[in-house]
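A single protein chain has been removed from this complex, and every other one stays in its place.
Our next item is chain A:
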Amino acid sequence: MIRTRLGTFAVSAFALALASCSGSGTGSDKPAGDGVAVGVLHSLTGTMAISEITVKNAEMLAIEEINASGGVLGKSVTAVVEDGASDPSTFAQKAAKLIESDGVATVFGGWTSASRKAMLPVFERTKNLLWYPVQFEGNECSPNIMYSGAQPNQQALPALEWAMAQGHKTYFLVGSDYVYPRTANLILKKHIEKAGMKVLGESYVPLGGTDFSGVIAKIQQARPAIIINTLNGDSNVAFFKQMQAAGLSPKTLPVMSFSIGEQEAKAMGTALVEGSYAAWNYFQSLPGDANAKFVAAYQKKFGADAAITDPMVHAYLDVYAWKAAAEKAGSFDPDAVRKAAVSLGSFATPMGAVSFAPNQSLVQKAFIGKLKPDGQFEIVSQPGADIQPEPYDALAFPGKSCKL
């Protein structure tokens, strides 16, 4: 165990050394003279790189588009790109560096909840603003973070409601062993019990774990109607593979996943996960001109077969929301920007019209998709209404609320 930690440390130290060699501030193509600097902080190396590099790409695309159309408040935007190296403490350190030595107006970044929790004190201390693009477990509410990814009631609960509407009465929860799956499942369990249905089992596997023999034996024993899967990363491949070997394909036993998007499905090989369900606020297959335009622009820049995922679109719309808020406030001051952001009203994005609620989370819709053989999701849920974000679930965290 020590070895793994030492390993992570050494790898991040190595990555740090590399980053300092190559120099920071890559990715800008304009002099910072009369521009405004923003930070872009994602894992460009390490285990999260596969997901986060595409999110960085989406942010860079938005910044480029904004610069091409005249910048923000007459200033061109310079991105200072830093590497969080899949390591929470590196994220905190790089956030401090971006704010204190590069003087960025705001930061777009983060993916894992661990990275966000590590950066939060830095943003609160420096009174800067972080735009966080990924769905998460809620139960957090900071004035210095704009939470554009789904709150539990915008992904997990709509997925559960959909499953109930399909007539599924018994549930099995499988997840990686860390804060997001534990909290999401806590909320789901409360809601499943309240609806008078049953959770037949709940199993956690260490992040990156690949042995699912025990979990699958329990699933076979419990015979649930549907599995809700909050596994993250490579564990998903092992899980679906061993399910298939045990004679349980997503076609015979439905699986609803919260962390499998177009990119992950493509990387895992669609044959393995075809027919399984996912809940997101955005699918690449969503109709609409804004989405078509975004997909085309991204694929033109980053390759015709590039997959577009929910966090990428959240990251992309974050940059535009920051632009709109800064223009409304007439200033880049983080405090003025965050106050302007929640009073922007609804604005158009590739995922349709959204707006920021007073608690600095996004008002958005949720969709359920079923994975097709070509790696795209077919949307199977009815188009729902906009869902107000609730950082604190009323059943799981009674009496807590988010006041900013």
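The rule is simple: contacts are C-beta pairs under 8 Å (C-beta built on N, C-alpha and C of every residue); 3 or more make two chains touch, one makes a residue touch a chain; residues count from 1.
FYI, contacts and distances are computed from a predicted model.
One chain of the complex is hidden; its UniProt record names it "Urea ABC transporter permease subunit UrtB", one of "Spore coat protein CotJB", "PTS system, mannose-specific IID component", "Anti-sigma factor" or "Urea ABC transporter permease subunit UrtB". Of the candidate positions A:165, A:195, A:217 or A:404, contact with the hidden chain is made by A:217. Among A:205, A:319 or A:337, only A:205 touches the chain left out of the display. From the options A:73, A:179 or A:237, the residue with contact to the chain not on display is A:237.
Chain A meets the missing chain through residues 1, 3-4, 7, 10-11, 14, 46-50, 177, 203-206, 208-211, 213-215, 217-218, 220-221, 233-234, 237-238, 241-242, 244-247, 267-269, 271-272.
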